[in-house]
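The complex appears here without one of its protein chains, the remainder shown in place.
Up next, subunit A:
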Amino acid sequence: MLLSLYLLTAMAEATRLSSNGTAQRGPYISVITNRTTNLLIRGTMLFGVGVFLALVLNLLQVQRNVTLFPPDVISSIFSSAWWVPPCCGTASALIGLLYPCIDRRLGEPHKLKREWSSVMRCVAVFVGINHASAKVDFANNVQLSLTLAALSVGLWWTFDRSRSGFGLGVAIALLATLATQLLVYNGVFQYTSPDFLYIRSWLPCIFFAGVITMGNIGRQLALYECKVVQEKIHQD
């Protein structure tokens, strides 16, 4: 996370520098403008964010221990299987790279509030949705699922509002749920309490919100590349 934050600042700095329209491009900026490297950097950052969010949100899901004796921090962070955070990271990197790509293909660039503050707000709401699903006591699971679905759609409406975003979100959420279901069938892990057709019904909602969030981050990161490339074209 720290690394990715650092990269983020560095990238912003680079964009700022290059937006000044100077010809004094150091090797660093040329690295940023290099397409492959840029892709790599973005992927790494998204991966880092994904892993971090997976770890933190997993902690949220950890049920409150009865004991006051402070449990082992490390063990509670890595209470889930070791492969879950990397999977989340990879998935988020893919999604974050896919979104701007699809935007470019469809030719309808994302217009709505392309600022970091908006992205931060989106992430905060996503964490809030997770928090609600983990900590708030709902009367029954239907209520929980409906609330979460409403919240997720609200998230999409507030921060995305693009049809491609919605479609991709739904598709990926369904795919991810399916994958999880397969894993469960194969006995890799078990839900604590499956409520609907052997799955937790809130899982797709969480997936959907996560896809929207990561897509938002990915688009914001891609903005830097766009800027730099535009700058380059302009200068040439």
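As a convention for this text, a contact is a pair of C-beta atoms (placed from the backbone, for glycine too) under 8 Å apart; a residue touches a chain by one contact, two chains touch by 3 or more; residues count from 1.
Please note the rule applied: contacts and distances are computed from a predicted model.
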item: Hidden subunit of the complex - UniProt protein name among "Ribosomal eL28/Mak16 domain-containing protein", "DNA-directed RNA polymerase III subunit RPC9", "Dynein light chain roadblock" or "Sterol regulatory element-binding protein cleavage-activating protein"; value: "Sterol regulatory element-binding protein cleavage-activating protein"
item: Chain not shown: contacting residue from A:44, A:90, A:147 or A:181; value: A:147
item: Touch criterion as defined above, residue of A:39, A:94, A:123 or A:184 at the omitted chain; value: A:123
item: Footprint left on subunit A by the chain that the document does not show; value: 19-24, 56-57, 59-60, 62, 64-71, 73, 76-77, 115-117, 119-121, 123-125, 127-128, 131-132, 135-139, 143, 146-147, 150, 154
